[in-house]
Structures are given as C-alpha cells and as structure tokens.
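With one protein chain withheld, the remaining protein chains of the complex are depicted in position.
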Amino acid sequence: MIRLENVTKVYPNGVKALDDVSFEIEKGAFVFIVGNSGSGKSTLIKMLMKEINPTSGSLFVEEKDITKLRRSKIPKLRRSIGVVFQDFRLLEKMTIYNNVAFTLKVTEAPIRTIRRNVPMVLSLVGLSQKANMHPKQLSGGEQQRAALARAIVNNPPILLADEPTGNLDPKTSWEIMKLLLDINLRGTTVVVVTHDKEVVNSMKKRVITLREGRVIRDMQKGDYGYEN
Amino acid sequence: MIRLENVTKVYPNGVKALDDVSFEIEKGAFVFIVGNSGSGKSTLIKMLMKEINPTSGSLFVEEKDITKLRRSKIPKLRRSIGVVFQDFRLLEKMTIYNNVAFTLKVTEAPIRTIRRNVPMVLSLVGLSQKANMHPKQLSGGEQQRAALARAIVNNPPILLADEPTGNLDPKTSWEIMKLLLDINLRGTTVVVVTHDKEVVNSMKKRVITLREGRVIRDMQKGDYGYEN
Amino acid sequence: MKIRTIFYLMGQGCMNIIKNQLMSFASITTISACIFMVGIFYTVSVNMDYMLDAIETTMGMTVFFDEGTSEEQIIEIKGLLEARNEVHKVNYISPEEAWTNFKNEYFTGKEDQLAGFEGENPLKDSASLEVYFARLETQKDLVAYIEALPNVRNIRQAEQVVEIMQSFNTLVRYSSLVLVAILLIISIFLISNTIRLGISTRQKEIEIMKYIGAKDAFIKGPFIIEGAIIGIIGAVIPLSIIYVFYERVIEVVTTEFVLISNYLIFMDIMDIYKNLVPMAALFGILIGLIGSRVTIHKYLRV
Partner (left out) sequence: MKIRTIFYLMGQGCMNIIKNQLMSFASITTISACIFMVGIFYTVSVNMDYMLDAIETTMGMTVFFDEGTSEEQIIEIKGLLEARNEVHKVNYISPEEAWTNFKNEYFTGKEDQLAGFEGENPLKDSASLEVYFARLETQKDLVAYIEALPNVRNIRQAEQVVEIMQSFNTLVRYSSLVLVAILLIISIFLISNTIRLGISTRQKEIEIMKYIGAKDAFIKGPFIIEGAIIGIIGAVIPLSIIYVFYERVIEVVTTEFVLISNYLIFMDIMDIYKNLVPMAALFGILIGLIGSRVTIHKYLRV
C-alpha cells in the first residue's frame, strides 16, 4: 500500500528532516509513527500526500511512484488519502459542516451521500452541536476533531493522522483512537503520528520510531519505547 | 494575584463557555486547569489577558479589576502576563529569534538584555539551532516551544500556558514541565492548561477541573481525576 | 464536471463575493473607478471630436467669377458643387448683398464718404458663392476641382485658418487617444493589482482546497464567476453614473455658456454608449480571465 525506498528530505535551508528512510506498510495495517519533536514525522506525512517532494528516493502509494506523478494526477492521489493535519487546516470561511462536506463535493459525490455522511461523521467525533459554527468559534480540541471528520468522511483507502489527539483530553483521545481502530477494521490503512505513550503502549500495534530523520526502531505489537 | 468572581461567558452565538466561575490563585502558585475538550479552559485564559471580556462577573489580576481596564492600560496588563497560546500565534514574517525578542522590544528593554536573554531561553527550550528559521520551517513541537520561549523571556509575574505540551513527545514534555516548575520556584505564578494525565498526576499541584463551563473540582495536590 | 457541480461552483462564486466583503468592495470600486475615468474621458473626447467636426462645416471659401458670368451660370455651378459630398453647403451671394456687406464692414459711421458710389454698385460683377466644407481633409481636392470649372476667376479662402483647424483637430484626436489609452493601461494594471492582493489573502484557503484533492477547475470556477460578477457590477455602476449625469452636465454647460452653445453640439448618449458599453463588457470579461490566470499561476501549484 505504502512503500518508502531510501527517502531523504533536505529542506532548502539545509535541515535534513529524513535520512535514508525505507519501510513498507501493507494494505489494512494500523501503524503508529512516534519520535521526538522535530524527528521528521510530519515531513513523512507531507511527502505521502505530495505536499512536498523527497530530495532523493521514491515513495509508492498503491504501487504508484508518487514522486513521478503528473500534476494533473495529484488530486486523485489526495482524494485517496484522508489527512488530519497537525495544524488542522480547516477552511475558515466555511462552517464545520461545509468543511467536512467539501471533501465530498470535490469528488462530486451525490447530494444524498453528502446529506447522509456528513452528519454521521460529525456525530462520530462529537461535533453534531457545532455543525454550523466556523472553525474560529471552536475550541482547539473541537477543531482537531473537525479535521478528523473531514479526513474520514469519504472513506479513503488510506488515513494519515498527524497528532490527532494532541489537543484532546484522555477520554476523548481514547474515543478517537477507538474510532480509528473501527475505521481500520473496515479495511482502511491507518497511519497515526502520536506522542501519546499510553495509547501506543496499550494498543499493541506496529510502531515505527524515528530519531533525527532515521528509523531507529520498527516493531510489530510495539510500544512507545523508554528512552524517548 | 488572580481572582475570578462569578465569571460567565456567553459567546455571541449563544454558547455558554463559562458559567459562574469563581476561584482565586495566590501569588507564586502553580495551578493546573484540566477538563474535557470544549469545557472553557482557553476561554478562561483569553479572558485573563483581556482578549475577550466576560458577559458578567469580574476578573482581578494583581488586585485590579481588568474588566474595567481602560484601553490604554491593556498593553501593561499583557506585558505582565506571559502566554503560550494553544495555536502558538507566532509572527510568521519574523525569525524565531525575533519572535522571542519582540516581547522585549515591546517593553523597550535594553539591547544588552535582549542579547543575553533571547539566546538563553531559546537554549532552555532546545531551539538554539533554529533561532534563524521562520515559524513555518519548524515542526509542530518546535513551534510550541518557541511560543513558550516568547512567553517566559521577559520574566513576567504571571505565566499562562494553554496546552504547552500538546505537540511534544513525553520526554520533551517533561523537560518543559520542569522548566515551568523552575520558573515557578523563582516566583512566577504559573497556570497550565493540559490534557497530560501523567504529568498532572505526578506533579501533585493544585488542579482545577472544568466541565461544561463550571468548576466541578478544585483540589490542592490533586490529580487528573478518573471520570475525565 | 457534473451540472450540479457547476451550479455549486457558481453558488460558491456568489458566496465568495459576500464573504470577502473587503475584497469585493475594493475590486468593484477599483473597476468602477477605472471604467468611470475611461468612460468620462472617452465621452469628453468623443464629444470634442464631434464638435470639431461640426465646426469644420462652418469653414468655407468664396468663389468669384469672371466678369460677365450670368447669374444662371453661377446657379448652375452652385448645383454642381452641392452634388459633391465634400461640400456641406453652398450660398449664393448676389452683387447687392456683397455691396451691402462691404458697406457695413468698412463705412459704418462714415456713410458720407460713400457719396462717390451713389447709385452704382462698384461690386456689380462680384457675385460669388460661399462654399462650406463637409470635411477639411478634402479641401485641397475641392479647390482644384473648382479652379478647373469654367468662368471661375479666383477663390478666396482662409487657407491658413483651414489648415490650422485641421492640425488642431488632429492634435486633439491623437492626444485624447493617447490619454484614453494611458488610462486604460493604468486601469488594467490597478485592477490586476487588486485581484492579486485579494487572492493572496486567500492563498491559504486555496492551498487547503488543493491538499484536500480539489482539481484546479474546482478552485478556479468560483474565482471566474466571482470575477465576472464583480466585473459586471463594476461596469454597471460607472455607466449608470455617466448616464445620469451626462444630460445634466450638458444642460448646465449649455445654459452657463450660452454664447458658445452653438459650438457645443453634444452627441446623443446612446451613440456614445454604442461603443462604451461593449468596451466595458469586454473589460469585465478580461477581469474574470486575469483573475483566474493569476490564481492558476501563483497559488495553484501546490
């Protein structure tokens, strides 16, 4: 499903965010990516949705090398990946409902689908009450859940979540994690970047640990690790 | 130092974010504020620095009722409060160094002070290497630490930190918490909004718990609480 | 793209105008101001042109005939000349009129000196034709034609005046062309500035849409609709203002400047709008296109 081959990313200012990273994530897997602040986790996510390109190496999504993707094919790639951005990236001029519906409108989904799915995912993340508010009128945690709702509403084959519970209390965090597990059980490949030690340790999923841009640990049924 | 008397905040769209909240924080205290997502924690912080005004009730900071503060006195209030915003609020057009130095320039601090203090706090939060980068070139956790550096650089008598470790790995989180404790020991009143159960439970400080805008628990040497 | 999507994008375009109030206001007023300026200068220069054309027709020459040319012959030539389309009008001046004019001009107040001419018209052979030009440009040809006619003795014309007038017309015509062109260029420039500023404030929004998987057309659509609507509103406002004030200004000018009012011949507003309205419409379309171009080139590449 997702394969990285010797991916290195050096930012224009000389910072080496990823250093010769290679791994593969199979279809239907549930993977945590952990690591210190600044270890390259978000860089990885951004690269998978082609927000940035690697300096060298190749990334394969569904067997296609996305570093060689034509510009006109990028929207298709992005539609197949639901992303929860670390900085949310909600559209400020739209209500929460429209922010979520936008993902479906982009794919020209039937109105019926929109009318059914949007309220459903909003209630899944506990935001039914806030559907008609604008992002600025939400608390940090609510915005984060809105971003998650937007990422899952069109049932993408891949879900990338960058720190999806950073602004959430433990109880809500757990609910969100259960939601992600649910989605994973329905066949979606889920990649979660997180700092939540407790969640990682108790979920017993594959854990890829980055440090200074390198994969230093990659364990099935892993834990957060002690030295971090 | 900080006193709330029957503070209620109803947002223009009718959401009651705080409901008759009263409590007092003495000078030099270290207080956690916890609560579910959307329970009114950030609203409280925003009110203390007069970003928003309460619908009813009074807030006292250093014995002055800030709801009655004249517009020209607001900068003085804000300079006496260091704030780590939940959404960071770094100045995108400035480097990290200048973002931090800006707090001192605003108070017309001597150049010597700026030259000494800014590198010092940057190294405290582990960002010495990133001083000349712009906020967009930093990872989420790095931005969060930059926001903290800015909040503490002018040694304000009060420090409000809204979710200062939401984007940080456990190890860095602990270091930040130790830093806050340090600052507190040097006399600063510290108020931390956090979801980090482990930190709250092990620090044994006063914990104020909000739920749906009400204070439901206020314990000295408290913990995060189970039902949350 | 589905019809439904097109409707959605059109709706979004309208929404954008309402949601980006400052930007919409700035764009509409900028466009209005520009079209207003260009419109005013176009109107003024078109009218000046029109007036100069009209004044040209008051310019003429006098044709004198050989001694003994009969009135009938002269009238015949008059007919010949009137048939030509370089000619605006031909007046026959009989010897009596000529003498009366002469006396009025030179001997008013000293009629006593005219005693010697009593009873006899010293200009009895000076019947003449006053020929007025329809167009100054063809004046030389006309003179050549008339000189070749039988019985024509000489032509008296204020040649210099005619040529000066002609130069002046050309100068005015070119100057106003240049000024209107400068205004047009400045306008396009100002408007594209406004569009770029407006789009840069929405850069983040556009980027987010791209990250979610929106195709370029999906993002551009509302911008084009928005641009077109803004362009249309921005054109209708100044055109209406000019329309309303045009007649008033003419009225004021013709009543305040009675003396020159017969030189002030204004065009019908509809004749002006015949050209101005399509120009403004083109402007609107242009703006929509520039707007979407800028969007594509600057912010869609993410």
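A, B and C are the chain letters, set down in written order, and residue numbers restart from 1 in every chain.
We adopt the following convention: contacts are C-beta pairs under 8 Å (C-beta built on N, C-alpha and C of every residue); 3 or more make two chains touch, one makes a residue touch a chain.
Source: prediction; values computed, not measured.
Of the chains displayed, those contacted by the omitted chain across the entire assembly are B, C.
Among B:Asn13, B:Ser56 or B:Thr107, the one in contact with the hidden chain is B:Thr107. Touch with the chain omitted from the figure is made, among C:Arg4, C:Lys140, C:Arg153 or C:Lys274, by C:Arg153. The chain not shown here is touched by just one of B:Arg3, B:Arg79 or B:Arg217, and that residue is B:Arg79. When you scan C:Ile17, C:Ile40 or C:Ile208 for touch with the missing chain, the hit is C:Ile40.
Checked against the full complex, the one of C:Cys14, C:Ile182, C:Val244 or C:Ile265 touching the unshown chain is C:Ile182. Although one chain is not displayed, chain C still touches it through residues 22-23, 25-26, 29-30, 33, 36-37, 40-41, 44, 64, 102, 106, 108-110, 113, 116, 122, 125, 153-154, 156, 160, 163-164, 167-168, 170-171, 175, 179, 182-183, 186, 189-190, 193-194, 196-198, 200-201, 253, 257, 259-260, 263.
In the full complex, chain B contacts the hidden chain through residues 49, 51, 71, 74-79, 83, 85, 89-93, 102-103, 105-108, 111, 150.
What we mean here is this: only the chains that are shown with their structure count from here on.
Relative to the centroid of every protein C-alpha atom shown, the closest chain centre, again from C-alpha atoms, is found for A. With centres set at the average Cα position, the gap from chain A to chain B is 28 Å. If each chain is reduced to the centroid of its CA atoms, chain B and chain C end up 68 Å from each other.
As a whole-number value, the distance joining the C-alpha centres of chain A and chain C reads 64 Å.
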